[in-house]
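A single protein chain has been omitted; all remaining protein chains appear in their positions.
Moving on, here comes chain A:
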Amino acid sequence: MKLVGIAASFGKAAAEAMVLSAPPEIDADRKDPRGEKERLMTAVQDGIKNLSLELDESKKKIEGNSAKLEMLEMHRTILNDYVFRKGIDGYIEQGYCASSSVMRAAEDQAATLENLGDSFLSERAQDIREVGRRLAYSMEGFSEPDLSHLEKNVILVAESLSPALLSVADCGRIKGILTRRGSRTSHVAILASGLGIPTVVGCAGIEKIRDGELVFLDAEKGTASFSLSEQEKERAKEIIALYEQQKADLKKYQACEAFTADRKRIRVLCNIMDTSMAEKSLKYSADGIGLFRTEFLYMDKPRLPSEAEQVAVYRSLAVNWKGKPVTIRTIDIGGDKPVESLHLEAEKNAFLGYRAIRICLDRPEIFLIQLRAILRASAFGNVQIMFPMISNISELQQAKSILEEAKKQLRAENQPFNEKIPIGMMVEIPSTAILSDKFAALVDFFSIGSNDLTQYVLAADRTNQKVASIYNHLDPGVLRLIELTIRNSREAGIPCSLCGEMAGDPLALSLLIGFGLEKFSVNPGRIPLIRNLLSLIDFKRAQTVADQALKQSSSKGVADLVNGTLSKEYRNWLQDGDDLIG
């Protein structure tokens, strides 16, 4: 059996499941309010005392986990909060017992935070529930499982995991975490990622996992497999061993420049959707930000982000990246990425519909705010602007003229910006790849969006499992357009990069090098792997293989051709056996 959730802290693990049982229901028996208030007071005081002790302990430890300190500190503040106390007292006065009153008051406050529609604040709702739960349990005499002394390696399996529980846990023994609830930004996810524990959250179906059985957790893909056959268990162990070995091998590629085996310098940039991913990429010394997916600033928010909010984010990137390119792509929403605050209608054929630059050109008032913000940030570093989903020359011209309008406004306001800010476009619609010689004359750089290009060339929705076998970036039809785009950019003398899953696919990588691509933009976690793979590719040989690939008639033909030319060392990095488990 294989379950699918969200990978919240990367890694792979295989260990016995430790299923954490749910705590007892709190009884809502009515009692005498006076006695209950006293019971509450004592429990609150004990709680504060315990948290203070824990805080002191944590501060003493040499490797003080600052996320943990902040959390304990906040929980103590919540426990001490008079607004929270008033809420509890209110329920006690209505006749509820102290523990039930605590749970109710905590739920009220948590719900208020969740209704604000801000993802950061919604996560804090969990903190309030947690403080309430701990307080109520302490009054009921129930203690949460003790994870501080574990006898063997385990993967924790739980409905949700209290960060407090994890913060005192014996983390050397906890090989993985699997929860049904939670998101990538929940406390547990952040803590686990800080501790380097592979974690999958938001995973339905975990109740089927039995305590003590072997679980294979792939927190790269976000899956958990269980009820494994002996053969699968063996395979799981091999995968973990290989994974650990490779992780160690990749250490030396964490902060170096990338070269092919015959010393051709290749730039490896990062794709990011928030500043935390940018920080991670900086640690890996990425050659710049090749793609900032700004639509994530717009999603899950009750209103559109203001110019000032956007400037703050873009400027911090421009400053932190000290002259390395920071490529900001204007919003690519619609299709699979809806934005509530734009009130877009659902469309029958969203990927071919009203999205990305099409929305921006139709609603220039929204577009202008983003363009102004990007321009203002350009005064602080090497900021570049990139338009997504361009399908014809007229769209590009319109986008550029709105950019000119933004510049004019800023000049009139005496706001500094880079007058020569590089303007680029995504090549992801087949027409632009076919006409890439024409487009190259109008922009400063190209970035090939291989995900969309593949789905448009092959007319295969990349989110539809039923056509997944058609969607393949190794299809010679896709490859020819990519090669044409790279060639035309070279002839026009403009840089060309590729951002998309293809850049992280070891099979495709050698072909792209062979086509002459010198710039890749990948997810931060892939950077060391790509550098390592590049060091194993010989440019001259890759050119020969790439020429032959263009003459193939099917993706299978291409895959067989490339597979046949890879060295054994390189082939070790193609992990295609993982999917066989579960």
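Everything that follows uses one rule, which is that contacts are C-beta pairs under 8 Å (C-beta built on N, C-alpha and C of every residue); 3 or more make two chains touch, one makes a residue touch a chain; residues count from 1.
One rule holds for everything that comes next: contacts and distances are computed from a predicted model.
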From "NADH-quinone oxidoreductase subunit D", "Phosphocarrier protein HPr", "Transketolase" or "Pimeloyl-CoA dehydrogenase small subunit", the UniProt protein name for the chain not displayed is "Phosphocarrier protein HPr"
Sole touch to the unshown chain from A:E73, A:E232, A:E405 or A:E501: residue A:E73
The one residue from A:S9, A:S58 or A:Q109 touching the chain left out of view is A:Q109
The one residue from A:M299, A:A312, A:I402 or A:L435 touching the chain left out of view is A:A312
The missing chain sits against chain A at residues 70, 73-74, 77-78, 81-84, 109, 112-113, 116, 118, 120-121, 124, 127-128, 275, 306, 308-309, 312-313, 316
